[in-house]
Each structure stands twice: as structure tokens, then as C-alpha cells.
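Of the protein chains in this complex, all but one are displayed in their positions.
Per-chain residue numbering starts at 1, and chain names A, B and C are given in the order in which the chains are listed.
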Amino acid sequence: MIKFNHKVRILYRDIDYMGIVYYSRYFEYFEAARNEMLRSIDLPYTEFEKRGDAMPVVESYCKYREGARYDDVLIVSSKVTEFPHSRIKIEYTIRRQNSDIIIADGYTIHAFMNAKGRASKPPTYFLKALEKSWKDYE
Amino acid sequence: MIKFNHKVRILYRDIDYMGIVYYSRYFEYFEAARNEMLRSIDLPYTEFEKRGDAMPVVESYCKYREGARYDDVLIVSSKVTEFPHSRIKIEYTIRRQNSDIIIADGYTIHAFMNAKGRASKPPTYFLKALEKSWKDYE
Amino acid sequence: MIKFNHKVRILYRDIDYMGIVYYSRYFEYFEAARNEMLRSIDLPYTEFEKRGDAMPVVESYCKYREGARYDDVLIVSSKVTEFPHSRIKIEYTIRRQNSDIIIADGYTIHAFMNAKGRASKPPTYFLKALEKSWKDYE
Partner (left out) sequence: MIKFNHKVRILYRDIDYMGIVYYSRYFEYFEAARNEMLRSIDLPYTEFEKRGDAMPVVESYCKYREGARYDDVLIVSSKVTEFPHSRIKIEYTIRRQNSDIIIADGYTIHAFMNAKGRASKPPTYFLKALEKSWKDYE
């Protein structure tokens, strides 16, 4: 398993008339979180780009449990629990800082695409980076 | 069943470096589509607001099949196939104009909230509007 | 002068807690408006892209006079009043449909960039398209 906690401050741009975060914004927080999770295993997404590879989102899901509000600080935990064979699933849980209550949770599923724009297996350098950081949590 | 087709033109604001629509933007198109679907049954969402009611999103999902590109015109079809008892599910299918290929599809699930901010049954005026426009498609 | 009116429906994604459109969103409406203005003179921006040219924004400005609200229909008028020699200025005025009250107005200034990524003069095909549609308004 790899895991990372990313902090997000809620701004006016994020909230709607009900005073809570607009529902599609959570997917932007998911992106921020997975971006930093990849960096945490020494494989920033720019490495994929340099080699012409990509990891396009093929599915996304979010469950909204409580509305996050303006100026809240959210902790977006992202994790990968299954070693990827073809696609990779990243799971996210969002809590307010210093709180156990879950605001929202969800996942994204990503395919892999090589420099020719074709669907591919996960690149070897990615699997190696995952292996190096993979830990058992009990 | 109620059903509505809404047209969206893709702009630079929508696309990312890969030249395709950024994944969270589809949820904004879903909002545009359901907004117009409600108007098409003579119940614009502003009617909910006037009465203090709301229809917050509690789940959202999207499957990305093909990337939509800058200046594409997309047809976002939204539909409700099950008459709502507590929550309502709205389904969306996105195609390029004059094409049968599905770009993306997904759904949103909405709860109902009354003027006191409490979870509630679907309001009667909403059920009546649905009934009036409900049609069988074979 | 060239001129075009573009219609925009305000959604939940656009508004903030004060119930009015978030200030940066107007620049997205400006993009939508200039996109359609270019199409109206038979030169959709995709034509620039096919030739490797671009028209990057170098300055943008907006004055907010009245807040636009959820479900409002806005008319975004864009116009070019000065024939471009190096850069081009596009001006925008936003009103609610069937109203003379100005919600917001502003401008964007664009440079021209050729296929080599260098600053350039406005391309000839663009000047021709402007000339063909240029009209005097009194």
C-alpha cells in the first residue's frame, strides 16, 4: 500500500450558494492529492510526461457525506491498496483537519498510455517506484 | 421516464494539456444538463430555492470513454428512469453532435432537503411535475 | 468593427456563497463570447490551431457592476473596434437578457504567436476575415 495526506484550504472559488464546496471541485482535490502522493514515492507525474507516458482517468466516483465550508482546511488522504496489473485504482478520503468525520470519499481509476498514444501496461519505472515504497499496514 | 438533450460547446477553459476535457468538467456539464431537464418539465431549480428546498448531490460517477476536444459540440442526454421515493438518480450520456460514439457517461444521486435544512422526502410539487411529464419509452 | 452577442446561462458551478457569480468566471464567459465572435466571421479559433498559430491573452480586465445570479441568462457582447496592427483588443459588455443594466464589462488583449512559438504580426488570413466582416456602426 502507498498512502499520502494532502492539505487543501477551501476558498470562495470552491463553494456555491449553499455555502458548501461545489461537487465537482472534490475531483480537483483528488488530483492535487494523487499528484503529491506520486511525488512522495519519488515519481512526480512530470516523469511520466518526460517519457511520453500518461495515466488518463477512466472512471471517477465521489460520495458526499458532509459539506466542506469556506476556509476549512481539509486533509485529503489518497492511497493505492492493490498493486496495478493493468489499471490502477486510487482511493481518497477527505476529512476536516483535526477531525475524524469523513466529508467525502471516492476513487479514480486510471489506464496507462504510452508515447504512441496506445493503451499499455503500467510502465516498469512506475512499478519499481511503487514496490520500493510499498508497505504493509495492519 | 423523463429525458432531455442539452448542448455544450467545449472551450479552452475545459481542456488540459493532453488536449482533452479535464475529468472534473464533465460534472459541470452534468449540472447544466439536469438544470435544463428540470426546466423542460416546467420546474426550474429556482422553484426549489424559492421554497427553501434543495436537492444536494450525494454521489457522483463518471466513466470516460473517449476524450472530448476543443470546440467539440457535445450532446449531454440526461434522464430519470426510476420514480424517486427518497433519493433520485439522474443518468447522463455524452456524445459528440451527430455521432453515436459515447464520450462519457455517468450519474448523480441527489437527496432532498427542506427549508429547515433537514433530509426530507421528494417535495410533492416535484413529484407532480415528474408525473405530468413521465413517459414510457420502448 | 466586428461584434457578436453570446448567451450564457448561470449555473451553480459559477456562483459563490454570496449568491453571485465568482469573479474569475466572467473571464470564462469572455472566452466563450470571443470564441463565437470568431466563428461568426467564419474564422473559428480551430483555424488558428490548424496552422500552428495562437492568440495568447496578454492582459485581461473586468469591472463588476452588479452581481449576476443563479439561473440568470446573460448576454455577453464582444467587439473589436480597432483594426489590429500588432496586438488585438477585444471588449466585452455583459447584460442580463432583456435588460439594459450592465452587469460587468472588460477587455482582453491578445498577442499573436506563429508555429515556431515566436511573437508575430496578426496572420494575413485573420486580417482578411476581419476586413470582410468589418462594418461601420454609427
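One rule holds in what follows: a contact is a pair of C-beta atoms (placed from the backbone, for glycine too) under 8 Å apart; a residue touches a chain by one contact, two chains touch by 3 or more.
Note that the coordinates shown come from a computational prediction; the quantities given were computed from them, not determined experimentally.
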*List the shown chains that the missing chain touches in the full complex.*
A, B, C
*Among the options C:I10, C:L43 or C:C62, which residue touches the chain absent from this view?*
C:C62
*Determine which one of A:E31, A:E59 or A:D105 touches the chain that has been left out.*
A:E31
*In the whole complex, what residues of subunit B lie against the chain that is missing from view?*
12-13, 15-17, 19, 22, 24, 70
*May I ask you to list the residues on subunit C that touch the chain which is not drawn?*
18, 20, 23-25, 27-28, 31, 54, 56-64, 67, 108
*For the chain that got dropped from the picture, name the residues of subunit A it touches.*
9, 11-13, 28, 31-32, 35-36, 44-46, 49, 70-71
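Quick note on the criterion: only the chains that are shown with their structure count from here on.
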_Chain of greatest Cα-centre distance to subunit A_ = C
*asked:* Nearest whole angstrom, what separates the Cα centre of subunit B from the Cα centre of subunit C?
replied: 28
_Euclidean distance of C-alpha centroids - subunit A vs subunit B, Å_ = 25
_Where subunit A touches two or more other chains at once, by residue number_ = 24
